[in-house]
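One chain of protein is taken out of this complex; the other chains stay put.
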Amino acid sequence: MTDSAGVPLLRVENLIRSFGGIKATDNLSLDVLPGELHAIIGPNGAGKTTLISQLTGQLMPNSGAIHFAGRDVTAVPAYQRSRLGLARSFQITSLLRDFTAIDNVAIAAQAHDGHSFRFWGAARKEKHLRDAAQAALTRVGLGQRANVLVSELSHGEQRELELAVALATKPQLLLLDEPMAGLGVTESARMVALLKELRKEVTIVLVEHDMEAVFALADRITVLVYGRVIASGDPDAIRNNEEVKRAYLGDQHAVTRHG
Amino acid sequence: GDTIKIGFVSTFSGPTAVIGNDMRNSFELALDHLGRKMGGKPVEVIYEDDGQKPDVGKQKTEKLIQSDKVDFIAGYIWSNVLLASLKTAVDSKTFLISANAGPSQLAGELCSPYVFSTSWQNDQTPQAVGTYMNQKGVKSVFLIGPNYAAGKDMLAGVKSTFKGQVVGEEYTVWPSQLDFSAELTKAKNSKAESIFVFYPGAAGVQFLNQYAQAGIKGQIPLYTAFTIDELSLPLQKDNAIGVPGAQQWVNDLPNAENKKFVEDYRKKYTGLRPTFYGAQSYDAVNLINSAVVAVKGDTSKKDEMKAEMEKANFKSVRGPFKYGKNHIPVQNFYLQDVVKDADGQLSLKTVATIVKDDQDRFVDKCPMK
Amino acid sequence: MLVLVEQSLNGLQFGLLLFLLAAGLTLVFGIMDFVNLAHGSLYMMGAYFAATFVAWTNSFVLGILMALGATLLLGIALEFIALRHLYGRDHLDQVLATFGLILFFNDAVRLIWGPAGLSLPLPSWLTVPVQIVPGVFYPAYRLSIIVVALAVAAMLYLVVMRTRIGMLIRAGASNREMIGALGINIKLLFTLVFGLGAALAGLAGLMQAPILTVQIGMGENILILAFVIIVIGGIGSIRGAFLAAIFVGMIDTLGRAFLPDLLRTVLSSAAASTAAPALSSMLIYLLMAIVLVVRPEGLFPAAKR
Amino acid sequence: MAETLLEIDGVETCYGLSQVLFGLSLKVQSGEMVALMGRNGMGKTTTIRSIMGMTGARAGTIRFAGEQVRSLPSYKIAKLGIGLVPEGRQIFPNLTVYENLVAASGNRQGASDPWTIEKIHALFPRLAERGNNMGVTLSGGEQQMLAIGRALMTNPKLLILDEATEGLAPLIREEIWNCLSMLKGRGQSVLVIDKNVANLSRIADRHYIIERGRTVWTGTSEQLIAEPDLQHRYLGI
Partner (left out) sequence: MKSSTINARNVVVALVALGLTLLPVYSALTGNIFILTLFTRIIIFALAAASLNLIMGYGGMMSFGHAAYLGIGGYAVGILAFEGIGSGFIQWPVALAASALYALVIGALSLRTRGVYFIMITLAFAQMAYYVTSGLSRYGGDDGLTIYKRSTFGGLIDLSNRTQFYYLCLACLFGGIYLIWRIVNSRFGMVVQGVRSNEQRMQAIGYHANRYRLVCFVISGTICGLAGALLANNTDFVSPAGMYWTRSGELMVMVVFGGMGSLFGPVIGTIVFLLLEELLSQFTEYWALIMGPLLLLIVLFARGGIMGVLGRLSRD
């Protein structure tokens, strides 16, 4: 966090996106500094997933701008943003279901490697892809499950695999949409530990409803309600913000630090 | 060999199997009439189904020639199946008798010493219709036909002989178009004095239905080629009454051979009536027989057999005819009409002879002497 | 002008006829996610049943009602014996299996009714031309097709979009397992829907029979048209199928009616009369390709209605 | 003395060749709220699927409301009075919110105070706002609310919730817990899977912990709280 000389890695300016009548993103501006873990919280339907989708390019904003690493990426298609170093995990698990865990990760590693118009060599025999994939799996705790088909992994394991896939593209900015959802207590704890590790290497935007995790991890928190930022600041400030309590946290989290 | 082997390629499956059936029935009947022997040798026939597909037809032809080693190969309803199969037969010098298909290439540049027809060239029938319309003093006509090779040939055939005015010419999508209301409306509004159509098989039934339902049957008379035959008539019923057509064979042609053919056919296959397809197949057997008899069963004498067949030295159910140098019959065409016969059933009847000894117009393109 | 009116009626009637066939297809295909190539065979069976029953009973109306019932039962039997095991399977499996059924039905019909086809004559009260506007007469039977198809369209739309049964059917399409967990016998529901689809196919077949023919394989070419229609309309959308069917009927008829004359203004007469049919044969496919390139999910994607 | 509503004994279930449940047993009394706990992948969801007949159990007995339901088709089991909020929500994406609820409505006659759309809307006002939106366009949390509403609309004797609070905002989550205690107060039987042990031990009557497809512990909330070692061993807390 020392090198965050004020130049944001990601800068969102006046973003608007509406669906029919509803503004899911309403004139939203946001900075993410290099190296920080920036949590985004807010009630259900506040527009968090919609925001992530616009950042990764799955969804195009109606207006506004997105700058990433000094570049205007507002109109850059999804697949190119990923190459620039933006990676995401999905709120609703999205994996290659008929592939094994390691194949899922290896394909992501291959994307980072470039050169996918190779028609001849056997991809599954490329050692550096396999090694990279195995490393990412081990990292999220799936080292033993490498050769299991995704459709046979439990829900929790699939969530972990989501993260491994995102990691394998060696991103600069990792956008995580509810990575704890569906994880058991142990796995949640493991995930928190893992994210603690990861934040040393990569900037993270974390969308999460698990407040213990958020307060344990975040450097900064932005609160969205109806597509707008109602508060932004460090965890303590957010915890004690009356408006946030009313709209989102309720009374419990202001007092209980440890659940 | 000690048997005469004949291969017969036609369509025995799918919607048009009804034609193949009739051809086979007549072919069998002809063999029965010969005691299933030719030149003293027993005859063996192998029927193959082309499924109306050119490449399948060609494969069956190859099978008959290479695997069954037949002496003659006959049949072929469809022009494209015949054209696909032709080269195989000619290259192997196996005699091929087309019992129906008559594309212009066969009469012209693709004519071959080994290929004979017991039917006609496509254009001849509509030409006869055109001539008939002249005879009736028709002044103008609206032409409707399907948009494929035979359809275009048919309309061209009429135009080549019809002397009046062609006020409109409509091609419909083949084979998928089922509804002719747009064309009928146009014909009605064109003020033409008559309509000519060519619609074989099911399409012919549909066309006559819709022609009748459109309420113009009394107003604009219809002339046809290959649209009404004994296969379609039971479906067309009263819609076909009073709609003339032309054909080289009609079931009531007054010759002994024909009487025997028609009567025995109706006896052997109760409830069915022979068609011109059948008549052509019946003739094919007798043509082959004439050749085999001439060489006393020695089918290796190809030149002699060819010479014999060129004489058309057999009793055809259409009456006597000659072969042109392209091996296409030079023959009469008759006017046919639909009437109720003695048992109150609809049947085709010869009304007049439209042309005598008609030769197709592609014969000059045939390089044979 | 009168010609245009009459040609438009022709187009409308042809379109509505296609809708009858397409409606059953889109119901089974869009809602149950089942690709039924044998829909054309059911259409054929409807026509054969009608021709047979009308001849037996000597009554057009009675025969047609019996035929409708028979196709409904046939559809239910088919679903019960074989097709229900194919829900949720790959579309290709369904294509293959129902392709097999086409083969089977064609030959079964040939075996039972012979290869020659049947005819279904109209009763005399349906053959008279009716004057709709002064100077334009239109066959009564074609008018009756228009009326029946419109009624079917309205009924289907109401059932599928406005009733709980309709909701359940649509829900079952997206998640069979969950609809079961809500206590609904999805198997039975689907059987009934399939039967309804079959009856609609049969209805289309028997309505067409007097105009067209009762022939082996009569369902195959028209099935492709029906597929084109439901794809243009957006799979699963009754409204889409309805509009697309009318659209296709109009384009087809008006294209054939006026394209040659139109072309003659720019081309020589001979060139026009050969180019026009080639073009009009492609018109519908061209239309579909354009629609799909512009709107990859058809005009009315079902999910968005 | 409460009667037994659901009774499972010795259930074994497989996915294809891999066995997941190895003779699992549990019981839910009428009016009781029972929690099913265990780490990821231990077979909680599979247990629910076996009860519902979605993945048929290979052996064992499953009785619901006095009837043997193993090997019954799932719609018959549901009709006996089980409402399910499945893992991963599984709302109908091509129906509107309103239609999702209407499609599920049923069993009115059996219930004394049946659920209606209005009551669901009162519980989750968000659903009223989104009434005409297609299910697919809802946010994750909205979908979760809809799934719960849909299960309630069937007026079940036994409500089963499989991770029903996953992805909900803390405020809503509180509301759901409150709602569950309210339901329990009305005598609703509930079988619940959730990872929040604190909340579970607050309102559930009894708990089962499963490990690799077997019941390894069962007891009341007091017993559970009294044995922190247990939670550590089986739940990793």
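Annotations for the structure displayed:
By letter and in written order, the chains are A, B, C and D; residue numbering begins at 1 in each of them.
Operating definition for what follows: a contact is a pair of C-beta atoms (placed from the backbone, for glycine too) under 8 Å apart; a residue touches a chain by one contact, two chains touch by 3 or more.
Everything numeric in this text was worked out from a predicted model, so none of it was measured.
Interchain touches from the omitted chain, evaluated on the whole complex, reach A, B, C. Note that of C:Ala22, C:Met44 or C:Leu101, the residue touching the chain absent from this view is C:Leu101. Across the interface with the omitted chain, chain C contributes residues 29, 35, 82, 85-86, 89, 91-97, 99-108, 110-111, 220, 224, 227-228, 231, 235, 274, 278, 281-282, 285-286, 288-289, 292-293, 296-298. Even with one chain removed from view, chain A keeps its contact list with that chain: residues 56, 58, 77-80, 82-83, 87-88, 90, 94-99, 103, 106-108, 110-112, 115-124, 126, 165-166, 168-169.
The missing chain lies against chain B, touching residues 12-13, 17, 49, 53-55, 58-59, 62-63, 66-67, 79-80, 83-84, 86-88, 103, 105, 110, 147-149, 152, 174.
Here is the rule we use: only the chains that are shown with their structure count from here on.
When the partners of chain C are compared with those of chain D, no chain appears in both lists. Set against the C-alpha centre of chain C, every other chain centre is closer than that of A.
Taking each chain's centre as the average of its CA atoms, chain A and chain C sit 49 Å apart. Contacting chain pairs in the structure are A-D, B-C, C-D. Those residues of chain D that touch chain A in the shared complex are 15, 18, 38-41, 45, 87-88, 126, 130, 137-142, 144-145, 163, 166-174, 195, 197-198, 235-237.
Put simply, chain C touches chain D in their complex at residues 164, 167-168, 170-171, 173-175, 177-187, 302-304. Interface residues of chain D, counted against chain C in their complex, comprise 52-54, 73-76, 78-79, 82, 84, 86, 90, 92-95, 99-100, 102-107, 134, 136, 150, 154.
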